[in-house]
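Showing chain A:
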Amino acid sequence: MQMEKIVEMSHIRKEFPGIVANDNISLYLKQGEVLALLGENGAGKSTLMSVLFGLYQPEQGTIRVKGKDVQINNPLQANDLGIGMVHQHFKLVHNFTIAENIVLGMEPTKGLSINIKYAADKISELSKHYGLNVDPWAKIEYVSVGMQQRVEILKMRYRDAEVVIFDEPTAVLTPQEIVDLGQIMKNLIKEGKSIILITHKLNEIKAMADRCTVIRRGRVIGTVNVQDTTLAEMAEMMVGREVNFSVDKEDHAAGDIVLKIRNLYVKDNRDSLSVKDFSLDVKAGEILGLAGVDGNGQTELVEAVTGLRKPESGKIFIHEEDLTESSIFHRIRSGIGHIPEDRQVRGLVLDYPLEYNLVLERYCDPPYAKNGFLQKEPIRKHAEKIIDIFDVRSGMGPTGAARSLSGGNQQKAIVGREIDLDPEILIAVQPTRGLDVGSIEYIHKRLVDHRNNGKAVLLVSLELDEIMDLSDRIAVISHGELVDIIPADQADENQIGLMMAGVKND
Partner candidate 1 sequence: MTEKIGKKSKGPLGGFKAPVIPRPVVVGLSAVILGLIAGAILMGLTGNNPFEGYQYLFKGGLMSVERIGDTLATATPLILTGLSVAFAFRTGLFNIGASGQMLFGGFLATAVALSWTALPRPVLLLCILLAGIFGGALWGLVPGLLKALFNVHEVVCTIMMNWIAYWTIYYQIPKYFKGAFLETESAKIADAASLKAPWLTNLFDGSYVNYGLFLGIFAMIIVSIILNKTVLGFELKSAGFNRHASEYAGMKVNRNIVLSMCIAGGLAGLGGVTLYTGYAGNIQIGVLPSQGFDGIAVALLAANSPIGVFASALFFGMLHSGKGFMNAMTNVPPEIGDTIIATIIYFAATSVLIERVLDKIKSKRRGDK
Partner candidate 2 sequence: MKKAITLLMVLVLALALPLSCKKKDNNAAGAEAMKVGMVTDAGTIDDKSFNQGTWEGILLAEQDMDIETKYLKPTGTTEADYMKEIGNLIDAGYTFIVTPGFKFETAIFAAQDKYPEAKFVLIDGTPHNADWSEFRAEANVVSIFFAEHESGFLAGVATALQLQEGALGFIGGMEIPPVQKFNWGFQQGVIYANANLGTMVTMDAENILYQGSFSDVAAGQQLAAQMFDKGVKAIFCAAGGVGVGAINEAKSRAASGEEVWIVGVDVNQYADGLYNDYSNSIILTSAMKRIDQAAYDMIKAELAGTYPGGETLTFNASNNGVGIPEENPNLSADVEAKVKEVFAAIQAGDIVVSAEQGDLIQ
């Protein structure tokens, strides 16, 4: 295996209004290696890779591919140079089939009509080759996120990419899918492809990458050999300070029941029951973790409790007040806070400025509104406060559109907003999805604080570690039914894994 530099980016500078996203960044990728790009949310990783992929034009700097200076004006040119990218937020057309999505933009034609059959055959073949198990005729809207990612991977393979960029590929995957992805990447390397892996999960870097370039606030901090570096060292390079990996959590006596769910039945979009006879109590001063494999009714359960979905039957109480029939407006004011599963769909109005998003539930309450008029000052102050406390990085501050924030900062904004509501019960669904260790540490701390303040937290997460670390009690859901609830200090990972598969304790 020859180790030539297949991609070389030198002195790249990219500015956005009010922020330098990439400041004089240089790095290179060698043939056949996995280079990790490590950095906090908003460090500029996605931007740098978007420059390489032709989505943005840098203000300064040069790119060399296979030793030749190139100008990459758009993704098509990047494809031609053999560069492919799996984006952080997938770019798939939901009501198209997988095959259609893969050929989109480079449709094989037979005469004038698109020859989708040919494409589908080729996709099946590729899929088998890499062990991806992709059905070319399935529609995107009916397949899991992990499958969508495989589609993105296939898309690049279909286009014969030699350099593959993964932008935070594991953020959306289940543990099993992460293992599978590791295998897929190994296969790619075996074939002589080269990979740039963006992540802020240190374990993954340890497991998958050869070298690691660390970026902080738009600048390169350094590049290290993964084998010779410890997790703590990498974390410190990334965050700029020492990071505490374990959650400090004192014992805390649980109080009264805050949220009471009784015999809840909820249907999903396809009209089948996805929550069945579900009862649960969450008490003041505790974090109750709800563990389960993705798609086992967590979404529907949370939507029913927060009022986004009407349950078929059953009851929901907050402090003994029956909220089953209440409006969302009322539920929020009765003390339900909600960090939603999908920040871009539910959590934010992307086209609104950040400051508006930070009062999304309270815009009509004083001091943010008076006599039906929005009050600029208090809204601005409130935004500045949350930006400050939760370290939300936004190029244009409170007035920047939520869309312009990086994913992690969007998440921090939502978490900040909900915690600031000081709700009786905070329903946190995947609260740290897509965040870097520094932010995760901080958000975890805030969740624990919330509990310490005598409030209740219902933590719904697909990451078992997170549940184990934070929870006082762990409830497991499988096929929409409550399997069991166990105290966290008596739980071990294997046992919970079994429960998640529906095996009950005896």
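How were these candidates chosen? In short, all candidates are chains of the complex that A comes from, given by their letters.
Criterion: contacts are C-beta pairs under 8 Å (C-beta built on N, C-alpha and C of every residue); 3 or more make two chains touch, one makes a residue touch a chain; residues count from 1.
Model, not experiment: these values are computed from the prediction.
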Using the contact rule from the top, which of the candidates 1 or 2 touches chain A in this complex?
1
Going by the contact rule set out above, which residues of chain A touch candidate 1 in the complex?
15-17, 55-57, 59, 306-308, 327-332, 338, 340, 345-353, 356, 360-361, 363-364, 369, 372-374, 396, 399-401, 403-404
